[in-house]
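Quick one: the structure is below, questions incoming.
And now, chain A:
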Amino acid sequence: MRAPFSDLPLVLTEATIAAGPVTILDKVSLMFDAGPPTLLVGPNGSGKTTLLRAAMGLLPLTSGRISWGGRDNASPARRAIVFQRPVMLRRSAAANIGYALAATDTPHAQRIDELLALVGLAGMGNRPARRLSGGEQQRLALARALARDPAILFLDEPTASLDPASTKAIEDIVRDVAARGVKVVMSTHDLGQARRLGGDVALLHRGRLIEHAPAEEFFAQPRTKEARDFIAGELLV
Partner candidate 1 sequence: MTGEMSALQLVLTGDPALYAVVRLSLLVSLSAVLCAALIGIPLGALLALTRFPGREGVIVVLNALMGLPPVVAGLAIYLLLSRSGPLGTLGLLFTPGAMVIAQTLLVTPIIAALTRQTVEDLWLEYRDELAALGVGPLGRVATLVWDARFSLVTVLLAGFGRAAAEVGAIIVVGGNIEGFTRTMTTAIALETSKGDLPLAIGLGLVLIAIVVVINALAWGARRAGERYVG
Partner candidate 2 sequence: MFNRRTLIAALALGLAAVVPATAQDKSIIVSSTTSTQDSGLFGHILPLFKAKTGIEVKVISQGTGQALDTGRRGDADAVFVHAKAQEEKFVADGFGVKRNPVMYNDFVLIGPKSDPAGIKGGQDIARALTTIKNKKAAFISRGDRSGTHSAELNLWKAAGVDIEKEKGDWYKAIGQGMGAALNTAGSSNAYVLSDRATWISFKNKSNLAIVVEGDKRLFNQYGVILVNPAKHASVKKDLGQQFIDWLISPEGQKAIASYKINGEQLFYPNATDTGA
């Protein structure tokens, strides 16, 4: 692999992010290490997106600490993120991947084709990225993130606005990527998805980490009232 070090484990210690009087992330302590995907769940506004951005290194903490592979200020070269609404560059699908490759490595036609195939966009490299459907754009964004050869990949509600077929396509890719040894940290509001994909599940509520457990345990024996309410569909805010 390219980079001589890994970003794992990623450790958050009492990570807090406040915007003025509002605390968005409240003393969250959490560790992401190699293994099956971690699913972040919680109602809207619970802090999932903020947690992902902070873990990516895009948002500075107000207090607390975050470290990647034991370093506080690791270069983000081995991390990648797909935003909930990824922005496609105004170029072809292939050029979008080539752009991400250029930021790390030499762009390579063969690598571009591999990545397109990986996300099921083989043969669509010449299509303008902005003319792709929502699901295709989401997959292209995944390919672009994977071009960075990440040790850890953050996905922010990647299927939020997709139809069932596109959702399944994304889930298949996520499984495939995880099987290749990439740590996936993904937020979702879809409990079924969390069940299907989750190695472990972390429930956030009002910026705090309520519960973090292996997926089976989380759904079978939730320990907190919030988790029970959430699974029952009654934890709304």
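Keep in mind that, in the parts below, a residue touches a chain if its C-beta (ideal position, glycine included) is under 8 Å from a C-beta of that chain, and two chains touch if they have at least 3 such contacts; residues count from 1.
On the choice of candidates, all candidates are chains of the complex that A comes from, given by their letters.
Since we're looking at a predicted model, the values are computed, not measured.
Visitor: Of the candidates 1 or 2, report the single one touching chain A in this complex.
Guide: 1
Visitor: Using the touch definition from the top, list the residues of chain A that touch candidate 1 in their complex.
Guide: 53, 56, 58, 75-77, 80-81, 83, 86-92, 99-100, 103-104, 128-131, 144, 148
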